[in-house]
Structures are given as structure tokens and as C-alpha cells.
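Okay, handing you the structure first.
With one protein chain removed, the remaining protein chains of the complex are shown where they sit.
Coming up: chain A.
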């Protein structure tokens, strides 16, 4: 009778979950948007009397 054996030598492909590159990109995308809008409104305030 065939014995059920757990295959242990098979590799499971796992995505590297610790990569935060996408998060970093989106944080900077939002951050730069906030800075650009803030600076343009500040310039408008300084330029007007």
C-alpha cells in the first residue's frame, strides 16, 4: 500500500511582502501634491495686499 508522504522538497513561490516601494511612491506623490498646493496658496497670499 502506498504510503502518503508529505512532499517537503517543493518550493512555494512567495512574493516579498516586506517591499514598501509602492507605499513610499504614493506617500511622496501625495506629499509633493500637498507641498505644491500649499506653496502656491502661500505665494498668492504674499503677492496680494
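Here is the rule we use: contacts are C-beta pairs under 8 Å (C-beta built on N, C-alpha and C of every residue); 3 or more make two chains touch, one makes a residue touch a chain; residues count from 1.
The rule is short, and it goes like this: contacts and distances are computed from a predicted model.
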| item | value |
| --- | --- |
| Options "4Fe-4S binding protein", "ABC transporter permease", "Cytochrome aa3 subunit 2" or "Dihydroxyacetone kinase subunit L": UniProt name of the undisplayed chain | "Cytochrome aa3 subunit 2" |
| Touching residues on chain A - with respect to the absent chain | 18, 20-21, 23-24, 27-28, 31, 34-35, 38, 42, 45, 48-49 |
